[in-house]
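Data first, discussion second: the structure below is written as structure tokens.
Here the complex is missing one protein chain, while the rest keep their positions.
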Amino acid sequence: MSKKMHATPMLDQLESGPWPSFITGIKRLAKDNDMAVDLLGQLEHSYETRKGYWKGGTASVIGYGGGVIPRFSEVAEKFPESKEFHTIRIMPAPAMHYDTATLRKFCDIWEKFGSGLIALHGQTGDVMLQGCTTENIQPAFDEFNKLGFDMGGAGPSVRTGMSCVGHARCEHSCYDEGRAHREVLNSFIDDIHRPALPYKFKFKFSGCGNDCMNSVQRSDMAVIGTWRDDIQVDQAEVKNFVKAKGREYVIDNVTTRCPTQCLKLKADDTLEIDNRNCVRCMHCINVMTKALSPGKDRGVTILAGGKRTLKIGDLLGTMIVPFMKLETDEDFGKLVALSRNLMEFWVENGLEHERCGEMIERIGLNNLIEGLGMEVDPNMVRHPRTNPYVRLDGWDDEIERLKQVKAG
Amino acid sequence: MSKKMHATPMLDQLESGPWPSFITGIKRLAKDNDMAVDLLGQLEHSYETRKGYWKGGTASVIGYGGGVIPRFSEVAEKFPESKEFHTIRIMPAPAMHYDTATLRKFCDIWEKFGSGLIALHGQTGDVMLQGCTTENIQPAFDEFNKLGFDMGGAGPSVRTGMSCVGHARCEHSCYDEGRAHREVLNSFIDDIHRPALPYKFKFKFSGCGNDCMNSVQRSDMAVIGTWRDDIQVDQAEVKNFVKAKGREYVIDNVTTRCPTQCLKLKADDTLEIDNRNCVRCMHCINVMTKALSPGKDRGVTILAGGKRTLKIGDLLGTMIVPFMKLETDEDFGKLVALSRNLMEFWVENGLEHERCGEMIERIGLNNLIEGLGMEVDPNMVRHPRTNPYVRLDGWDDEIERLKQVKAG
Amino acid sequence: MSAQPRMPTESGTPDHFQYMHPTLRRNYGQWSWHERPRPGVLHHVSRTGDQVWTVRAGTQRQMDVHTIRKLCDIADKYADGYVRFTIRSNIEFMVADEKKVKPLIEALTKEGFPIGGTGNSVSMISHTQGWLHCDIPGTDASGVVKSLMDELHQEFINEDMPNRVKITTSCCQINCGGQGDIAINVQHTKPPRINHDLVANLCERPSVVARCPVAAIRPAMVNGRPSLEVDERKCICCGACYPPCPPMQINDPEHSKIAIWVGGKNSNARSKPSLHKLVAAGIPNNPPRWPEAAAVVKKILAVYKQDAHAWERMGEWVERIGWPRFFELTGLPFTKFHVDNWRGARASLNTSAHVRF
Partner (left out) sequence: MSAQPRMPTESGTPDHFQYMHPTLRRNYGQWSWHERPRPGVLHHVSRTGDQVWTVRAGTQRQMDVHTIRKLCDIADKYADGYVRFTIRSNIEFMVADEKKVKPLIEALTKEGFPIGGTGNSVSMISHTQGWLHCDIPGTDASGVVKSLMDELHQEFINEDMPNRVKITTSCCQINCGGQGDIAINVQHTKPPRINHDLVANLCERPSVVARCPVAAIRPAMVNGRPSLEVDERKCICCGACYPPCPPMQINDPEHSKIAIWVGGKNSNARSKPSLHKLVAAGIPNNPPRWPEAAAVVKKILAVYKQDAHAWERMGEWVERIGWPRFFELTGLPFTKFHVDNWRGARASLNTSAHVRF
């Protein structure tokens, strides 16, 4: 193959500069892939006219309803080789670990069946194999599937999950993100592959409050590591830190930055922590990685309802479980059960094209919590209601019920 | 007069205890006022049945539409003497100063025409002459009016204003509250007396951010003193204060409590203030009354739209003027003009029974500011918008216009 | 009856200087600093060198003329014949001579007016109308205030709180009492019963329909006469329909209860002004002394007094320790009712992993 390159004066300007150039990469592909030649042509056309020229359609593999993003060119007469330019979404392993043998196999398959362009990774964490003809979707997928990889989510379905590097390489990690990720996601395999939900649903797993997976805002259910007991303090390391950095540094960067002011640098250069008031924000631990670490009684906090703009404005997830342990098989079973409950509640109560967060906004958090058979907790709110617009005829019964619950 | 007292076993229980008892007071009146006798009877009846027995109606004085709160008893057959029990609202002087001669005259008039019960003062700041027959409203009011007092507001009207003691006895006062109060209110006399607005409208004036008049939440237009230059510091007094209280006290109670952390207690016991970051909250000045005071370049911040619950929940006022001077006649003229503009805008745009704050909520603050012919300022918001749901086709023109405004 | 009716003199808000203590008048806008020599007494110093002592005393607000005259007598004898009232219906006597303070306090105390309400005390509760005068009250006002102030007397005459405590009451859900560090408000718990016989006569039906915040009211024909009906599942028992339409009977001796709110703040000192938050409900409306409501208030005050830092207002203290701790320390139960589900509720949810154990 050796289709003549289109003139791409605008794209060419993206070959200079210190950052790796995707244009140089596609040009490399274009040497022996005509699809890449026309892709560049169409892209240059977009740059000139400031418009996109792809349209959707349908495309999938046998047995599945979703996972392929079909793209047909609207300017195929000019750029016929890239007239079909579909993307196949493939779920990587948690935290996106690879050995090179696997990556090389990806390349080989994709060079054979696709454009040779792979995005590592999409914002939802998929391997995106970009640029496939309709015809080649099935054989390409078959190869990946045989390699041990499965299709990711697209459409109104459970989407590919994401988890941070966590346990694999991070000292802050408060639970086994990889396991949680796999157990939860793999319990929804049908909902990933056969889009039949009101809308998309995303899971993200972060090992601690630093939330390296942006789970609070970018997932419908966010599982975030935390702990219940006291921060672990190695006072000898605290002293070393103070010695190395000076007291002023520690005061300015650690104690005064604690959001609840529960840290005190004592005269003897040790640190005193009012753990009851610590909100597990991670800051002090981030700064003093060697001296401080999360407590030993670890688990997760769960938030629901994060998403982006459409159609009521961005939503941050909101806390629905202040704490649950996540160590034993039983614990993991409970997490899976909770995610299934949440999903079912949403499937039953969500309107068409309404994300979980929008449903919560519409029905009220208390109704969700009740619907899930859980108990409200003051940690779920910034503050109690400021308006009297609530029916209180159930008050006495509810207090009675809570007493019973408490009693056991 | 000497109607027999009703048995009031429940009310009697309110005569014990260290706090002055209104029941004892009313009983004192009942000695020679039958209306008070039956008032006690009806009140006891309310205590027994846990229900109120007053209903509204109409009552007013010649020339005015509002200012009287008419009350007719629903249990007049049992308590006939208090069957009419209207309240006349009278506007006191700013900050509720009195000489005893005036107060005694109040008592004399009210003993003659009313029940003898006077509330000093209502939550909107009125003298409330409580308990008048329909017949006596006019002669009673005439007497007060001749004394130099006028009717307060009621109904959909401008309400009686309130201003703090401020200039008269408070070192924090940043403008002449009494003057502002009188100039503004007395420019709305017609709107006070002849209810014709969409709903009520309240003005409150506080000399500084301590807001002793609760203006932020309890008025449609709040005028709050502030300053633009640096806090005045008497460093000698700072040192005295530090000497008297100790450095730790000053750090714990002054510097660490500054909401923007712009105070620093220096090693030589003087105070350093990052005035550019001071939000004029008043705290440090409150604590160190002798050492600190508001700057010299004083004026007011204006908020609009505070109110209580109905019908969308309590609203705090929102800043519409970050700063205006209030010293010269011209300045006061501008304040009056602004209050008239705000009122006119609301009268034109407010729905029936919609308070100013509800209107702002409905139309958006930017539309109010534009409607008032003013410019938006980042001080008016906690933060800019977090959603893209805004029409931006006017952006370039607006930037151009702002440039011109800035240029002159 | 005069033939020609007297037209009012529309004099508006009167000039305050005519009623102002001469020392205040002379030093208007000149004050330099103040201190509190003892609870209930303020000492202000002017840049002119003048000084003034203010003695603050509690009143019942709803005063009979005899009480007012008694206060005038004291003012004439001990305080130059001038007084002023605060926004909380406390009375203030100003004297330019320190020596006058003590006798003034003694006279007031003797007559049963508590001296206090300044600084970090619990000041007089903001007072509304209730059964004494209002047409829509679910409870009384004066009696509630009297009962509570009896209970809080020590807190009024001393300055033992971390910061000022401003308590408000409201005798219906309209809430004339305003926001408070603690607010004690009526909360209806049952939809209005409609007195259909009266609707046709007493009620402007379209305006009632418009007044309902949840559109639960619709016009209906009942027994062949125009009336209203309420969708009881929608109704949030706010009582907004009652003032424009008294046949919408929301007040109920049993089901109009009391709710307690915490953390309202109007001042801009340190934190921005904030609205109070629901902490307890279902409290019986129990005249003549409302002991159940008083108990909750006292419990909250006790915990605040013990746990808050100096200068922390009630709401600021709770912000610092967190709401989970507030409920724990006060022993009040946290329920689904506390979770806001009204417009804008989103802003009240915990959209973070910040959590306290």
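The letters A, B and C name the chains in turn, as written, and every chain counts its residues from 1.
Following the convention adopted for this analysis, a contact is a pair of C-beta atoms (placed from the backbone, for glycine too) under 8 Å apart; a residue touches a chain by one contact, two chains touch by 3 or more.
Keep in mind that this is a model prediction, so the values were computed, not measured.
The chain not displayed here makes contact, within the full complex, with A, B, C. The missing chain, though absent from the display, is touched by one residue of A:Ala154, A:Ile192, A:Ile302 or A:Val321; that residue is A:Ile192. Set against the missing chain, the residues A:Gly25, A:Pro156, A:Gly295 or A:Gly371 yield one that touches it, A:Gly25.
Shown as candidates are B:Val75, B:Cys281, B:Leu310 or B:Leu335; the residue that touches the absent chain is B:Cys281. Contact with the undisplayed chain is limited, among A:Ile251, A:Ile312, A:Leu372 or A:Ile399, to A:Ile312. Although one chain is not shown, part of subunit A still touches it, namely residues 10-11, 13-14, 16-23, 25-26, 28-29, 39, 43, 46-47, 49-56, 61-64, 69, 71, 85, 87, 91-104, 106-108, 110-111, 116-121, 123, 125, 130, 138, 141-142, 145-146, 148-151, 160-162, 164-165, 167-171, 173, 176, 178, 181-182, 185-186, 189-190, 192-193, 209-218, 224, 252-253, 257-259, 279-283, 286-287, 289-290, 293, 308-314, 316, 352-353. In the full complex, subunit B makes contact with the omitted chain through residues 209, 211, 216, 224, 226, 228-229, 259-261, 276-281, 301, 303, 315-319, 322-323, 361, 363-367, 369-370, 376-396, 398-399, 402.
The set of subunit C residues touching the chain not shown comprises 268, 272-273, 343-344, 346-347, 351-354.
Keep this in mind: only the chains that are shown with their structure count from here on.
Note on chain placement: the centre of subunit A and the centre of subunit C lie 48 Å apart, centres being C-alpha means. Here the CA centre of subunit A is 50 Å from the CA centre of subunit B. Rounded to whole angstrom, the centroid-to-centroid distance between subunit B and subunit C, based on C-alpha atoms, equals 13 Å. In subunit B, the residues touching two or more other chains are 309, 313-314. Multi-chain contact residues of subunit C, defined as those touching 2 or more other chains: 173, 175, 213, 238, 275, 342.
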